[in-house]
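What follows is a short report on a single structure.
What you see is the complex with one protein chain gone and the rest in place.
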């Protein structure tokens, strides 16, 4: 890709939700890129996949639940949301997600998709 | 042990030196307890054992090297310094320490010594 | 003389729970709280010697918030009040965070 | 189209380096810095497929500060200047911290 | 609600090392409040490492997020709960009791690690969060 090409951002989410702000901090970046009509893709690996699981409820532990904002991805034209299959399996998690955009990818496909991007930030 | 018995503190060090302040924060507590003539024992487990290894030099990476202060343990009457043998072996570390007080203990002896204490703080 | 272990981190991400299990002794109590709840699904649970009479507990609200199912054959659901109680019923507390 | 992986954490404590190895692709470069230097002794190194031509490098000063021996048959010593250079010689950078 | 049966071993002290913008602190606060309501004698909370950021009066929290500081304030008032701030840890994080830059909330007592010695030797249990 040449220097003049459009730059794309991938955000690699590696942490579980709630106990720290990593997921929320990553989401804020994604939404800003979306609102500036910049291409942004979201990847979930390791404990990051826990951010995608259905039926979570941060309100129970007094967290303002940023996961609910994931439903705004469509509005922001964030269509590329990828989960690592191996990470889901390692955690015995069913592929039951609270948003519909999620694509579950094998380790190799996950790596291939990720490395299509120019900039990768990991939270 | 009855309520009136002397309380003893164990500090369980679990992090490698330098990249964060955990080791230094733990050391500061140990020295204060020593200076108040309170009983304090130091335990090193997991990456915490890296704090004990010889020939480290924080000055190379612009850290004020708190490890050098370990040599003051004698002055503060801190005699109980224990390293987990399994943690050393897992990291292929030789039992070559920069202070002389270190006792290398098996997993069981390490646990037994640790649980002799009333208060355990982990850093 | 038992110890209360409060486990706050996911063993899928960090080795804190592994270190806890290196130290855990007969009749100790382990309570999973915060991200420690993810350990309910971790294979390390199976490595715990059932002859040691280790009690495994989980703060129900912390697991529920994370949509983590609690296998009540293995884990006892507890409240924050129970955790306070356990603090005094055991001789000492170690927080694994 | 290779990727530069900057690894800052010990695999003995966290699973960041494991996740890195899940993604690493032919001809990628891995540089161990900060506590990532502890990975020079970790068994995960042996799991790296030697046919993939993955380059393993370590910032010499960061290893020296920690008294970590560098096996030069496996790891190339680099400076911070080299890390800056690698930033542009590869197509993208991922920091594992 | 849980109430302590035995009154012989119920002196508690708590150390908080996590910052207020982190949900781990909500857990700690919840534990502290539950202990107080159960009649535990909580002799003090010691704020260390990133925990010192709880005391910062300059912190701005969005109105729809959990207001940790206001909860500490409530517990301090209702139960006369002593809240000790490690000033050395605080100064590293831009929290200061110097007159020109004073940004420590008045419910906190400026302390040092000597106070931790006192708390740990007096309490029957010390719990770290």
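Think of it as A, B, C, D and E in the order they're written, each chain with its own count starting at 1.
Basically, contacts are C-beta pairs under 8 Å (C-beta built on N, C-alpha and C of every residue); 3 or more make two chains touch, one makes a residue touch a chain.
Here the structure is a predicted model, which is why all the values come from computation and not from measurement.
One chain is not displayed; in the complete assembly it touches the shown chains A, B, D, E. Of the candidate positions A:29, A:72, A:86 or A:99, contact with the hidden chain is made by A:29. Taking the complete complex into account, residues 18-21, 61-64 of chain B touch the chain not shown. In the full complex, chain D contacts the hidden chain through residues 6, 8, 33-34, 62, 79-85, 87-88, 92-93, 95, 97.
Counting the whole complex, the residues of chain E in touch with the unshown chain are 19, 21, 53, 56-61, 91-96, 101, 103.
By our rule, only the chains that are shown with their structure count from here on.
Under the contact definition stated at the top, the chains bordering both chain C and chain D are A, B.
Path length between chain B and chain C in the chain contact graph, taken as the least number of steps between touching chains: 1. Using the average of C-alpha coordinates as each chain's centre, A ends up farthest from chain B. Per-chain Cα centroids separate chain A from chain E by 34 Å. In whole angstrom, the spacing between the mean C-alpha positions of chain A and chain C is 29. In chain E, the residues touching two or more other chains are 9, 23-24, 27, 30, 124-126, 128. Touching two or more other chains at once are residues 12-13, 15 of chain D. Contact between chains, as defined at the top, is found for A-C, A-D, A-E, B-C, B-D, B-E, C-D, C-E.
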